[in-house]
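One protein chain omitted, others in place.
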Amino acid sequence: MSQENIQFPEPLLQEVARQIAKFPEGKQKSSLLSVLHLAQAHFGYLSEPVMDYVARLLHILPIEVYEVATFYSMYDIKPVGKVKLEVCRTGPCMIEGAEKIVAYIENKLGIKDGETTPDGLFTLKTVECLGACGYAPMLQAGEKFHEHLTEAKVDELIEQYRKNPIANYLGLENYGS
Amino acid sequence: MSETNPKFTVTIDGQSVQVDPGTTILNAARMIGGDVPPPAMCYYSSLKGSGGKCRTCLVEVSKGSEKDPRPMPKLVASCSTTVMDGMEVKNKSSEKVIDARAGVVEMLLINHPLDCPVCDQAGECHLQDLAYEHGKSNTRYEFERRTFDKVDIGEYIKLHMTRCILCYRCVYVANQLTEQREHGVLKRGDAAEIGTYIEKSLKNEFIGNVIDVCPVGALTDKTFRFRSRVWYTKPMDAHRECKCCSGKAVVWMIGDEIARVTARKDQYGEVKEFICNECRFEKKGKADWTIEGPRHIDRSSVISANHYEVDAPEHTPLLNKA
Partner (left out) sequence: MDRKLLLEHIGVEGIHTHDVYRKNGGYKAVEKALKSMSPDDVVEEVKKSGLRGRGGAGFPTGMKWSFIAKPEGVPRHLLCNADESEPGTFKDRYLMEKIPHLLIEGMILSSYALGCNQSYIYIRGEYMFVLQILEKAIAEAYANGWLGKNIKGSGFDLDLAVSTGAGAYICGEETALIESLEGKRGNPRIKPPFPAVKGLWDRPTVVNNVETIAAVVPIVNDGGGAYAQIGLGRSTGTKLISASGNVNNPGVYEITLGLSVEEFIYSDQYLGGIKNGKKLKACVPGGSSVPILPHYLVCKTATGEDRLMTYESLSEGGFATGSMLGSGGFIVYDEDQCIVRNTWNFTRFYHHESCGQCSPCREGTGWMEKVLHRLEYGHGKMEDIDLLWDIQRKIEGNTICPLGDAAAWPVAAAIRHFREEFEWHVKEPKLCMTKNYGLVTEKTFETVNG
């Protein structure tokens, strides 16, 4: 991606403005996390030019963006698949069989935790507690929670996402991209 | 004056001192001096916001104040806890403190390489001193240590992240001394690192001070790296006319040559007057400087063992009187 191609479409710029307007004047940095979510959803991941673009949008230093983007686990600073399958691995999910679900997906897609399928469609990632402990095991894809997972349910999900790969995070159709 | 600005009395390890309200326990201890002050690896008095992170300066508050004498339930970071009138603090006299500090030192060392003989900071490393005073001779950590490649951040500064203890001092330097901070702390937890994200050089004219504030060998001066063990060099107070900074520095001589230039540090290893890059990196000729005389180094380390001032008894260092 070259510097010039890094540009939000107008509807997304309006969304950025709405995020900034949530805060008093001069406190636009407060919208950084939200704007990074938008950037990741639109550009696929947070490359260095994307982060620099966000810094310019919010009138902050690039290092302030790098520091934040590398701190929070939801941000991808490397390319990922179109659909991120994020399987919760923490305590309650583990005792309900999360490890088996991870192994099943690894086997089915032929990738390990953290890897992306060669066609660039799926990335598998194990994550820490997503707040679905009573409905374990579970995974998050995009912004959707899929709970009470079974192997059959995983098959179904993967089939569904193969047909209709969703973008990572945020219903981007809301912003016309 | 005394009515409008009453002093607080605080007692640390049995020694009392009167200080202004708002003074931290650590600074009160430094006013008492001797071996009363707790060690500090991240706090740096001239850097606003620094402190509280390394936890080496933890102390026990055995009496909160005259008004509320209850002890504090947990050990507190002396660098970021202010005194109350009548407060009683235990540093070296508290077993809890000694035990906790040994724990902190052990934590700081589990991922720090124990290769002091080949580290350029040896002899003036605060972690080395701290480990000697508070650490154990064996390590209980049996796993692979975190390592990073060495990187050049610009022409003059070498970053060896493997040695970093994440004190954040260099970030505060960039925040407070330079106009545009270009480096910071990236990632989190024990994967956190100091970096520029993309390999950038730090260009600001005061950025060289990150070397002086670094308590370990993570940020070193490329113009001096491995030219000499620091204890073979001879520190001399020197000054020059500089448009950018005070021009007051210490030049470290090998024979008749200036091997490196640093700012002047007090007995806690702290710089009070930062110097510019030009003075630090580019003025290495003897003619560039007016040499005042041997530098007295107070801080316990192999450098101070040399006692250079024996050669020049008439010299009284300006900055080092406690």
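Each chain gets a letter, A and B, in the order it is written, and its residues are counted from 1.
In this text, contacts are C-beta pairs under 8 Å (C-beta built on N, C-alpha and C of every residue); 3 or more make two chains touch, one makes a residue touch a chain.
Here the structure is a predicted model, which is why all the values come from computation and not from measurement.
Colleague: Going by the contact rule already stated, which one of A:Val16, A:Val68 or A:Leu124 would touch the omitted chain in the full complex?
Modeller: Within the whole complex, the residue contacting the unshown chain is A:Val68.
Colleague: Mind pulling the chain B residues that touch the left-out chain?
Modeller: Answer for chain B: residues 51-56, 58, 74-75, 77, 80, 82, 99-100, 103-104, 106-108, 110-111, 140-141, 143, 165-166, 168, 185, 187-192 touch the chain left out.
Colleague: Against the chain that's been left off, what residues of chain A make contact? List them.
Modeller: These residues touch the chain not displayed: 22-24, 27, 29-34, 36-37, 58, 60, 64, 67-68, 71-75, 89-92, 94-96, 127-136, 140, 143-145, 169-171.
Keep in mind that, in the parts below, only the chains that are shown with their structure count from here on.
Colleague: Under the touch definition given earlier, write down the residues of chain A that touch chain B in their complex.
Modeller: Counting only chain A, the residues touching chain B are 48, 61-64, 66-67, 70-71.
Colleague: How about chain B: which of its residues touch chain A in the complex?
Modeller: Chain B residues touching chain A: 180-188, 196-198.
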